[in-house]
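Below is one structure; the comments refer to it alone.
For this depiction, one protein chain was excluded, whereas all remaining protein chains were kept in their positions.
Order as written gives the chain letters A, B and C; numbering starts at 1 within each chain.
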Amino acid sequence: MTQHLLSIVLFLPLVGLIPLLLIPSDQKRTLKLCANGVMLAGFLLSLPLALQFDADAAGYQFTENAAWIPSIGASFNIGIDGISLLLVMLTTLIGFLATLASWSAVEDRLKEYYALFLILQAGMLGVFVSLDLFLFYVFWEVVLIPMYFIIGIWGGQRRLYAAIKFFIYTLAGSVLMLLGILTLYFQHAKEYNVYTFDLARLLNTHMAMGTEQFVFWTLFLGFAIKVPMFPFHTWLPDAHVEAPTAGSVVLASVMLKMGAYGFVRFSLPLAPHVSSEPWVVATIAALSIIAILYGALVCLMQKDWKRLVAYSSVSHMGFVTLGIFALNYNGIAGGVIQSINHGISTGMLFLIVGVVYERRHSREISAYGGLAHVMPNFAVVFAIAMWSSAGLPLLNGFIGEFTILAGAFAVSKLWAVLASLGVILAAAYLLWLYQRTMLGEVTHEINRKLRDLNAREWAIFLPLIAWAIWIGVYPKPHFDVLEKPVQAIVERVAGGAR
Amino acid sequence: MSQFYTAADNLALKPALALASFGCVILLLEFMLGRARAAAARQWILGLSLTGLAVTAWTLWEQQQALDGRRLTAFSGAISVDGFALFFNWIFLAASLVTILISYRYLEIEGEEQAEYYGLILLAQCGMYFLATGTDLITIFVGLELMSLSFYILVGFLRGERRSNEAALKYFLLGVFSSALMAYGFSLLFGVAGSTRLKDIATAIQSRDLHDPILLVGLAVTAVALLFKISAVPFHMWAPDAYEGAPTPVTAFLSVGSKAASFALLLRFFLEPLGALRDAWQPLLVAVAVLSMTAGNLAAITQTNLKRLIAYSSISHAGYILLGLVAGNETGLQGVAVYVLVYTFTNLGALLVVAALRSKVTGRGIEEDLNDISGLAQRNPTYAALMVVFLLSLAGLPPTAGFLGKYYIFLSLIQTGHTVLAVVATLYVAVALYYYFGIVKMMYMGQAAERASLISSSVGMRVALGITAAATVVIGLYPEPFLRFAEISLLR
Amino acid sequence: MLDAAFFYAFALLAVTGAVLTVTRRNAVHSAIWLIVSLLGVAGLFLLAQAEFLFAVQIVLYVGGIMVLFLFVIMLVNLDRAMKESQFSKQWPVALAVAALAGFGLTAVFRKAGAVLPPMASPAEQGNTQWLAQVLFRQYLLPFELASVVLLVAMVGAVLMARKKEGARS
Partner (left out) sequence: MITSTHYLVLGAILALIGTVGVLTRRNVVVILMSIELILNAANLNLVAFARELNQIQGQVFAVFIIAIAVAEASVGLGILIALFRNKETVDAGEIDLLKW
């Protein structure tokens, strides 16, 4: 059981697909129960991963390795280290909560909807646990397809445009990434005469600078579009705004992390020389800072609640990439922690938009106002989410941003200063949003009749709030699991910089 | 030449003999039985043609066992059966099988239930056999004509439909023109070598001055004719018309069977006799491949007819396959083989769904318009879902089979240092995805039109759908045995 | 010398016929000029000691195909076809192709040609017998295959040309 635990967690959603497809489409309740049951089981099964994880052990745990396509050297090779562990836990939790959040929000074509979510879940988990680049690439692409449908079928007004834009953008990035992977694979074969996609072995590849540049930049495009970094971010607002709530939550909380994870897991270790070249670092840091400030400034101008949250993602993910490319322990660990934080807090923010949208069917900020009087519980939850996102001490966002800023400060004071501007702006737009929607008098009569959170909604928010406070108050366990893998990456990059 | 008909000849000929005899019998059945009785025996004719394929499969299997990777040359060098030929012949067999399975119902709807149809399919496959095995100019030429003539008639098989007539005529005129060019090129090659055997031509080319004008003209004209047959740009103009006007099962057969056979011939030609001239033709092939991908993909974006869209996309696929030949290393050739294999099943599957759209309820007129597939997901979720799988595979996304074809092509380009080509080729994947997902958009997010989207399914259809979908998914998820097969076939 | 005279005469016939075939407005005239051209080629076959081909050319082409052509031209609407414009707008393409082919032509020119020796069959037999020997031994397979091709053509032509009876409205 334990030696296959990771595969079980990985494939459970796909197994759950079978009963789901057998249930007749008109039995909506059974369908919902089935999907939620599978997702909950997935989360519960992933808990032993966290409990049994040994933070002191170096290398990967829960590893499994099986031959898959020997003739090209691809294998089913999975395992997790601390970085993956956090992201896997985030994925199983968010996957379950997003499904739960769809209970009353989606009533149309349920079977397809939940089936796509299950496929999406398996794909995302696969990305985080793959230790074979071929396997990784397959999962990476698998993720795109269900998300296209989720946005395209259950999305808002401009869903078709948003769906195809998301798909084409991210696909273009990922096929170029494939070229990088293939180049690396070929270089390794040239050096060792063995064709393999095994990450551990590919790490031994020595490349000429030009080749490494190619590998780095193709991977960079794939990951940067996913994150998304500044000039590649244009798909994100459309996709986020048009996607149904659960889609936005998964997209923001988990899928964006795939890009950050890619940088940490693949870009830095596989191309350490290029990643530590000063001009590369400067370029990426500049793009990250632009993303932080630009995202925040755009947020200040938004009239659309969901769009605002979407742009705040651009800003927050800028912190993540800035931290990663600070290339020191604080930066990278902070980047990973901030990825989790962003997953928690932005997930909550999208869920919050979802709650009011489900009741009022409007995303206009001006359509609300004074909701705190009508929905007091909701106001509390929103406040926590907002503080968490804005980086208030004792909540998760503070820990992540502080660590990143510390990492960035060690490299360049200017970076740290500019990035802290982003923190201030974040507080500004979030508080202003809160003020416009929650505080003051109730501006629209229709809003007086809005229901407050129900039990199911509480159930969705509580775990997230708990996790946010846990990280904010006692982040040590999280940093503990990150210590070994991040240290290894830092050393590797520093070694490459020589 | 001591013996007239040796045991080797017999073994090498068996599949062709099976195809030709079943084909001819079925072709003449209506003359022998009379129209009324032939019409009454429709199901028996279908059974007979499937039996023919079964016998062919058995003979191919026999060859495979007997050869065990060796090369068998028969008829004093006219044909040779090797792993390469067998590989392609299995593909032809799969293509005919699926075509026949989806044709029965289609012909019923069109009111063209004639025995000749099945006979022509078997005979076309017989022609393909000689394209894959032929190592002699005359045999290749006659085999090519057997295939092409059968196809001209099949494309025009809906005699009552003007579009079918016109498609047949256009395909015929350009096909015959390219055949004539090929004959002209062959005549010059014969002059250079003094023999019609490819082997002798290869020797002659190696020993001759490369600037021998006769040789150059001969090669150029032959190459143009070959590019015509695989519908590579700028010799592609027949494909969209022929694909659109032909009965859809014939479109399917044409787009995979004829294409695979033409590629088999092209590969044999470029690798064996022309192998020595690699430096000369490689840049030209690069140009043709890039042009094909560009023109095919860009033209496909604007299409509103499903079959035309698939036709243009198949032009771009020809470009991808040519890239494998451009790379020309082991990976590249294996890529060509894998690509042709997965493309066969995938394209058959996609056109199968298009063929299934045609129903009696729809009434007259072949539209196959994008609108016709609108809302398919609501009414026929299985067909729609499998169509998505086929389209993903055509675009080349994992975990479908199509990804593997692209994988090998990209890898071979990287191995041989064609990085820029690789980047161009990968970016066209995104372009292709755009128009393939235009179809998906219609199926899943379009409103179901009044007259459209009722699948006329039949047992044969479902079996064919099962075969193509299973192949697309299984090759995608567990390709090992297929890759081994392709590898063994090519590395003789 | 006589050989050369005959060659040029037949060549002139073939080329003139060909030019007029593709330029005549009336398809019947084209067909007749094609016959002239084919006869010229037939004469050249004779000159090059291909007696059998000479016979085949006369019987099959001139006798068979041309009758078929003429038959079809008569069947389809001749008067109307006459009035329609005869040339497409693809002149530039044609010109390019012609230039390209002309280049090939000059290339072929440059090669010093070998004086044609009389053909000598191995067993002191006539060329036709020799041809038959090779055809039925070395090329038995394509020969049989060609018979299948002809069968397909025959059935196909009948199938295409006959009326679709019982056509449902």
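Quick note on the criterion: a residue touches a chain if its C-beta (ideal position, glycine included) is under 8 Å from a C-beta of that chain, and two chains touch if they have at least 3 such contacts.
Given the structure is predicted, the values throughout are model-derived calculations rather than measurements.
Taking every chain of the complex into account, the absent chain touches B, C.
When the whole complex is considered, the residue among B:113, B:166, B:369 or B:487 that touches the unshown chain is B:166.
Check B:9, B:30, B:112 or B:145 against the missing chain and you find that the one touching it is B:145.
The chain omitted from view is touched by exactly one of B:187, B:304 or B:382, namely B:187. Hidden from this view is one chain, which touches subunit C at 3-4, 7, 11, 14-15, 18-19, 21-22, 27, 30-31, 34, 37-38, 41, 44-45, 47-50, 52-53, 56-57, 60-61, 64-65, 68-69, 71-73, 75-77, 80-81, 84-88, 90-91, 93-94, 97-98, 101-102, 104-105, 108-109, 111-121, 127, 130-131, 134-135, 138-139, 142-143, 146, 149-150, 152-154, 156-161, 163. Interface residues of subunit B with the unshown chain, by the touch rule above, are 137-138, 141-142, 145, 149, 152-153, 156, 159-163, 165-170, 172-173, 176-177, 179-181, 183-184, 186-188, 190-191, 194-196, 214, 237, 240-241, 244-245.
Criterion: only the chains that are shown with their structure count from here on.
If the chains shown are joined wherever they touch, the resulting network is a simple chain of contacts running from one end to the other without closing.
Comparing per-chain C-alpha centres with the mean over every protein C-alpha atom, the closest match is chain B. One simple way to say how far apart two chains are is to compare their mean CA positions; for subunit A and subunit C this gives 71 Å. Look at where the CA atoms of subunit A average out and do the same for subunit B: the two points lie 43 Å apart.
Multi-chain contact residues of subunit B (touching two or more other chains): none found. If you check the complex, the residues on subunit B that touch subunit C are 1, 4, 13, 20, 23-24, 27-28, 31, 75-76, 78-79, 111, 114, 116, 119-120, 123, 126, 130, 136, 138-139, 141-143, 145-146, 149-150, 152-153, 156, 159-160, 168, 212-214, 216-217, 220. On subunit A, the positions that touch subunit B within their shared complex are 68-72, 112, 137-138, 141-142, 144-145, 148-149, 152-153, 159-160, 164, 167-168, 171-172, 175-176, 178-179, 182-183, 185-186, 214. The part of subunit C that touches subunit B in the complex is made up of residues 104, 107-108, 110-111, 137-142, 145-146, 148-149, 151-153, 155-156, 159-160, 164, 166-168.
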